[in-house]
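Removed: one protein chain of the complex. Kept in place: all other protein chains.
Here the chain labels run A and B in written order, and each chain numbers its own residues starting at 1.
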Amino acid sequence: MALPPVEPQPGLPRLPIALLTILVDRINVGILTVAADGTVLQWNRFLHAHTRLSPEEVIGGNLYERFSALPRAWLEQKLRRVFLLKTFAFTSWRQRPYLFRIEDHRPLTGGSEPMRQDCAFIPLVHDGEVRAVSIVIIDVTDTYESQTRLDETLATLAAQSERDGLTGVYNRRKLEQVLETEIQRARRYRQELSVLMFDIDHFKRVNDTHGHLVGDEAIRHVATKAVSTLRATDFVARYGGEEFVALLPGEAVSGALIAAERLREAVAKPFAALVEIPLSITISVGVTGLRPDTAAAKMLLAEADQALYASKQAGRDRVTAFDPLTASAVH
Amino acid sequence: MTTPILSPEKLDALQELVNIGMGTAGAALAEALGGFVGLAVPGIDLTNRLNVAALFDVGSWAEDELEAVHQPFFGAFMGESMIVFDGRVHAHLANLPGYAVAPGAELSSAEQQEVLLDLANVVIGACVNGIAEPLQEIVSFAAPARFGSRSEIRTFLSRDAAAWHQGLIVNVDFKLEARSFLSRVLVFLPEHSLQRIDAALTRLLDGLAAG
Partner (left out) sequence: MRVLIVDDSRLARMTLRKALPASLSTEVVEAANGDEALACVSSSQVDLMLLDLTMPGRDGYQVLETLQEMGRTPPTIVVSADVQTLAVARVMKLGAIAFLKKSLKPADLTEALQRAGLL
């Protein structure tokens, strides 16, 4: 292929072409250049070293025939777009780990993972036409490893955390731990313990009407009201999507009903979900208390849940207590 | 608002240039994605309004699943571009004939992200090159990157843009076969770049008017 001559710019000191060639050859990234038909026109030292294929073995041949492991259909299309649109293209290790599979690039510190690569496809335009495309291959294995370590650390943190990300109240895992502890303590010191279970009425409708962001605000609103209307010694947790559980140590069901009603009323007041989006939501509440015959924590939660269900059945926006005598719920 | 650097006449010319660039990009994407792709530019705006969210006016979109990609460019003029897609883009990309690894197969999540970045790269490239090429200027690009999450996009859209930048907003109607979704491209150009574009447009228009 006859390459167009590079015009020298008059008056400027010029790096001799020979030195530019050395730069391209020795640079610490991979650079190869292909013609529209897939013929390899240039192959630098980085690629020679990492693929153990010399320029003599690669240049002049077809890229896809020489490297059968390359994703041919995808790569052909990618290059075709660059030739046609005369614009850059890119790939990232985050979506495509590598273009050329290169292993053992770090014999000392590297593990068994192949090199991770970011690639840039650069159209070489002369006289309005793309004469060739250069592919620049950058080793980003360090970034990949940092990211992996970061992801693992974050996962561990999340598992250990006690809090719900959206509302800041405790999460379900913590609740279940604390419930066990509180039951034991209540039993040992012969104290009362009540449980509130409450969720947002018609939550799906809120989401569908206003979107998930407003739905999130509604959940936050309930959590905020729970924390502010209940006592400091009470324990509030987000149990599910729009569902909460509160533990009231030292409180009998009668007192818990009053607290629940205060909460219900506070939530029902209209509030600003987002700027210029006023919202009005209600909650249904189920209340139960620890009894000598309460077999396990699970039972307490099941009873509160049953009472919550009764609130729903009775029309929502209300508080219902679990009645152990009838093994069902009354207001 | 400070005097816009580009006059309405120049903006009109710019819109035509971008439209032509998009036409070529649409044809190339059509070949790649295996179906009709329409990229139309109903409007172009210059603004230095401080509220980026107002610039994009994404309130009416399927905001739950906004997707956004940003990409810097440099050369004869420089700046950064951002493209925002409405949420339906992923549903549309999920089963594109031209991109699927195996015929009939659905794209994996990584493949979808790759397609999205590629799409953004092509549209932004068409926009910026569409302006640069007819003006005989050369521009290079850095890699596109996705805004990681909905909250990142919101945070970015709600902060103030620097007062001395003027931004070019290009509305792009994206049609993929029978499906269509919206996108908006913001080409953020510092003053000296806009002035350079203005000068190049003057040369172009004067050249056409003469003779």
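Heads up, the rule we're going with is that a residue touches a chain if its C-beta (ideal position, glycine included) is under 8 Å from a C-beta of that chain, and two chains touch if they have at least 3 such contacts.
In this text the structure is predicted, and so the values were computed from the model without any measurement.
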item	value
Among the chains presented, those that the missing one touches	B
Selected residue (touches chain absent from view) among B:4, B:23, B:72 or B:190	B:23
Sites on chain B contacted by the missing partner chain, in the whole complex	9, 12-13, 15-17, 19-20, 22-24, 26-27, 30, 36-38, 40, 134, 204-205, 208-209, 211
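Following the convention adopted for this analysis, only the chains that are shown with their structure count from here on.
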item	value
Chain A-chain B separation of Cα centroids, rounded to whole Å	26
Residues of chain B touching chain A in the complex	24-25, 28, 31-32, 63-64, 98, 101, 110-111, 113-114, 117-118, 121-122, 125-126, 129, 133, 138, 140-141, 143-145
Residues of chain A defined as touching chain B within the complex	74, 77-78, 80-81, 84-92, 94-96, 118, 120, 122, 125, 211-213
